[in-house]
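The complex appears here without one of its protein chains, the remainder shown in place.
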Amino acid sequence: MAASLFLSGCWDRREINDVAFVVATAIDKAGPRYRVMVQIPLPGQMGTLGQSGGGGTSGTKTFYVDSAVGDTIREANSELQLAMSRRMSFAHMRVLLIGEDLARVGISPVIDVNARIPQNRLTAFMLVVKGQGGSVLNADAPMERYPAEMIRELAGTQTMKNPRRIRDVLHALISDGLDPVLPAISVVKTEPEGEHDAVSTIRVAGYAVFRGDRLAGYLEGGAAEGLLWAMNQAKNPVITVKPPKGEGKITIQFPQTDASLRVRMRQGQPVYSLRIRATGAVIENESNYDLAAGENMEVIERTAKRVIEQEVYQALAALQHRFHADPIGYGDALHRQQYAVWRKLRTHWDEVYTKVHTVVDAEVQVENTGNVREPMGIPRKELTE
Amino acid sequence: MEKVSRRQAILIGSSYMFIVTIINLPAQVAQVDKQGAWYDIPTAAAAAALSLCLIWAVMRRFPDQDYLAVLVNHLKLAGRMLVLLYMFFFFLISSRDLRLLVDIVSVSLLPQTPTLLIGSLVVFSGAMAVRAGIEVASRMAELFYPVLAYAVVFMLVCLTKDFHWDFLQPVFENGWQGWLRGSWVLFGYLGEVIVLPLIFTDRTFDLKRGLVALGIGTLMLELSFVGTTLVLGSEITARLMYPVYEQVRQIIITDFLDRFDLFIISLWMPMMFLKIAFDLYVVCHAGETLFHRVAPGRHLTFPVGLLTVASSMWLFRRSVDVIRLNWNWTVFTLVFALVIPACSLVLLLFRRAPAR
């Protein structure tokens, strides 16, 4: 046995230079089949080590993108591998992108592949691309080494408190009473002064709401914010309020937010109450409303409260009536908090969901106004009280 | 020569309950009882405590003999048959454990390496540890168990921010049926704590210590199972092959430190080697008790080891076979942990050894 160890060699040995690390995958529909596009960074071009063999000529891309088509995703992967001198390793794939077409048809087949082989990690971020999934992978993304890095940073820091990972989507798909929601990104051009300097970059453009495993629609702007508030996933949200007197707007940012969903039964019907607590600071006051005077801060807080509640109601209206999707987890809440009722209602939950009533209650506390009390730059006589 | 100390015996007992159970079982418990693992485990542990009490009631009548010796010496031919059965039972346990270990190594660490080689190396290590004497294996348990315990605690501490406490609700979702079925499948594994009275005499093992081992094992199991439920949710857990491994993969401390799974697996593996080593020891010890004039236990270790490798490959041809067996496995454990001790107690109720 000992001899066989050394005679037959090491079976699993893969030199690190014989491995191509896939950092992002984009899956699209190509007719009835799947198109898989992968992005692989090229270590040789990325080196800052000043060694021989590095190249480093300007204009050389630091990554490599290729795609292939197959009946299943694994088949497409095999097709891709046929054109690669190094073995693909998905262990470092931290971004999974779904093209819009595929999202509309259904994403559950994609999930199985990503959970089965242990190399794939359920902690990868998942996003929907408005348009072709692969378009994002070819963007310039000048700030990071390769676009997948930029997407990962966007997903990780700019979207939600707990960014959506494959495990969250999986959880939403297999539990009843919860639908997935994913951030949506698209390729845009930057807007510097000269036209020649514009490069393509990637932007978070709202949230893709799913019904089951199919894309139902996008939420943008205030409704998207409201959705995040309701899910307790608002990450440093910013709201702008108009003061009751004077002109201009006041901007408040909330580093700490909390939302909890409770469901109670009233006359046999579930009634939901969403309690939102937000603690924030004024970050910009371009009005002439003096916050330091008298009751003005409380007035602003009440105004902020109304703005938040309105955003949430907007989101709920879209979800209940337009999309018929439940990313906040109304069904799940009913399942967990009122199980007996859930057992009765789960068969026709879709109808119940559209009619369910929610009471939103936001509590806003603006803790500080930064370094400055009254609005700077405006002479005292022009301040409104 | 020093004997195994009591503390070491406790560690061995609790590791018997915990090391193998966390591989596959959380998924099966989640399948039948959703998020009810936290009350299934104490139930199964209570049943295991009952079996410990039964065996202890027999053992304390015969000081200085372990349970197998009691059976052979006092139940004559029937006792010998029973010891042979126990030998067979633990041989099956060692095959199953080996298969589980080889599977998880093959899936997560070395996909291309032949499983026969992995299995042989594991059994070789285990046999080597036991051949040197049970004191050596016990000392190794004392060395590696705290490492594993700290790893489990560390894992849970890191995952605290990922806990979704509402995943534990609703309680009793599958009702009494779910509770019974969850406890059923758990008892098949928790019942293995009877290994303690099988290999130790009452110098090292008594009821209190057995219950302490049971308690510690239960605590570790609770931490793992509940942790998995809190992080992944019972639906995902139910479909995974290795839920706790997946749970470990969810540890993300910073963007940079997010890959602890293989590291924690390598901390867990030595204890698994040791469990297989102790399984081999039980088989050899039973053989020695039966045929003590023919073969001292030490010489049996390698042949039994080889047999284990062969049978683990042959009995469980596919990795799902082990999972399917889990449901029926409990019948075995019930027989060996409850039925046989109860019968032996009844038969030996009025017999007592002369005072020490």
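Each chain gets a letter, A and B, in the order it is written, and its residues are counted from 1.
Assume a residue touches a chain if its C-beta (ideal position, glycine included) is under 8 Å from a C-beta of that chain, and two chains touch if they have at least 3 such contacts.
Note that in this section contacts and distances are computed from a predicted model.
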* Asked: Which protein name, taken from UniProt, belongs to the chain you can't see among "Membrane protein YfkQ", "Electron transfer flavoprotein subunit beta", "ABC transporter permease" or "Cell division ATP-binding protein FtsE"?
  -> "Membrane protein YfkQ"
* Structure fact -> Touch assignment to the omitted chain, from B:Trp56, B:Phe144 or B:Phe278, lands on B:Phe144
* To do: Identify the residue among A:Arg33, A:His92, A:Arg214 or A:Arg302 that touches the chain left out of the display.
  => A:His92
* Going by the touch rule given at the top, which residues of subunit B touch the chain that is not shown? -> 2, 5, 7-8, 105, 109-110, 113, 118, 121, 125, 128-129, 132-133, 136-137, 139-140, 142-144, 256-259, 262-263, 265-266, 269-270, 273
* Would you write out the residues of subunit A that touch the absent chain, in ascending order? => 5-6, 10, 12-17, 19, 21, 23, 41, 43-44, 46-47, 49, 51-54, 89, 91-92, 94, 119
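Here, only the chains that are shown with their structure count from here on.
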* CA centroid of subunit A to CA centroid of subunit B, Å -> 43
* To do: Sort out for me which residues of subunit A touch subunit B in the complex.
  => 1, 4-5, 11-12, 115, 118, 121-123, 156, 167, 170-171, 174-175, 335-337, 339
* Asked: Which residues of subunit B touch subunit A in their complex?
  -> 107-114, 117, 120-121, 124, 166, 169-170, 173, 232-233, 235-236, 239-240, 245-246, 249-250, 252, 255, 258
